[in-house]
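Below is the structure I would like to discuss, written out as structure tokens.
Left out: one protein chain. Kept in place: all the others.
Showing chain A:
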Amino acid sequence: MDELIKVIDKNGLIVAFLLVGLLTWLTDIFSKRVLNSRIPGSAIAIFMALFFGYLGGVLANGEKGLADLKLFQGLSLLGGSMFRDFAIVATALGASYILIKRSGLLGLVSLVLGIAVFFVSGVVLAWILGYRDAVSLCTIGAGACTYIVGPVTGGALGASSEVIALSIGTGVIKTIAVTILTPMFAKKTGLDNPGAAMAFGGIMGTSSGVAAGLAATDPKLVPYGAVTATFYTGLGCLLSPSLFYLLLNAWLG
């Protein structure tokens, strides 16, 4: 038994391949046999993975979900930003340069619109729930954009660690919400072509959420959503601690 644990410990990434493969295999069967493929297997797998991440958090009390348990530590390597970004870039092969160019304007409009929608609604909600100072409001509004924009803004403005933690929590919830809601709302909102996917990536912004949500909706749309979503965090980090903060300050008097 000791030997097996040693092998698992040493080969975390390989263990992660096995685990994800098993989960995908099971959810594919479940999707086909039980749900008649009405919900794609990958969507169920992503949802289950979120659930396991929660379980891991309860058991290990760490920051990396299931990957905090030693047995599953390879998951954080396989699901880390390096592999995620590398795989997203590889999806570009299935995209068409002409289509991306044609929808460029729509993508740009949606980026600006998306950041504004999330920041403003985040600030308004924080206001309703009792926050009154510009620094906290701005940090929480930034957290509503993504879980990276939140702490970057909070750090730049000198927000309290409690508010920064809140902004990270907000951003992670957003990622989860986009992941789960995208396949549910895709049909109703007209998210079924490359142009719409580019606008979607720009409005929602969270690259992990957009990528996971589109993967569960229609994998062909992933590269189009990803190509705009990737600019969102950077643009948010640029606007939140500067222009948005100044506007907020002026508004608060």
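We take it that contacts are C-beta pairs under 8 Å (C-beta built on N, C-alpha and C of every residue); 3 or more make two chains touch, one makes a residue touch a chain; residues count from 1.
The working rule: contacts and distances are computed from a predicted model.
*Asks:* Can you work out the missing subunit's protein name as recorded in UniProt? Choose among "Autoinducer 2 import system permease protein LsrC", "Alkaline phosphatase", "Bacillithiol biosynthesis deacetylase BshB2" or "Malonate transporter MadL subunit".
*Replies:* "Malonate transporter MadL subunit"
*Asks:* May I ask which residue of A:I29, A:I173 or A:L246 touches the chain that does not appear here?
*Replies:* A:I173
*Asks:* Which parts of chain A face the unshown chain closely enough to count as touching?
*Replies:* On the side of chain A, residues 16-17, 19-21, 23-24, 42, 45-47, 49-54, 56-58, 63-67, 72, 75-76, 78-80, 83-95, 97, 100, 106, 109-110, 113-114, 117-118, 121-122, 125-126, 129, 140, 143-144, 148, 152, 165-166, 168-179, 181, 185, 188-191, 195-196, 199-200, 203-204, 207-208, 211-212, 215, 219, 222-223, 226-228, 230-231, 233-235, 237-238 touch the unshown chain.
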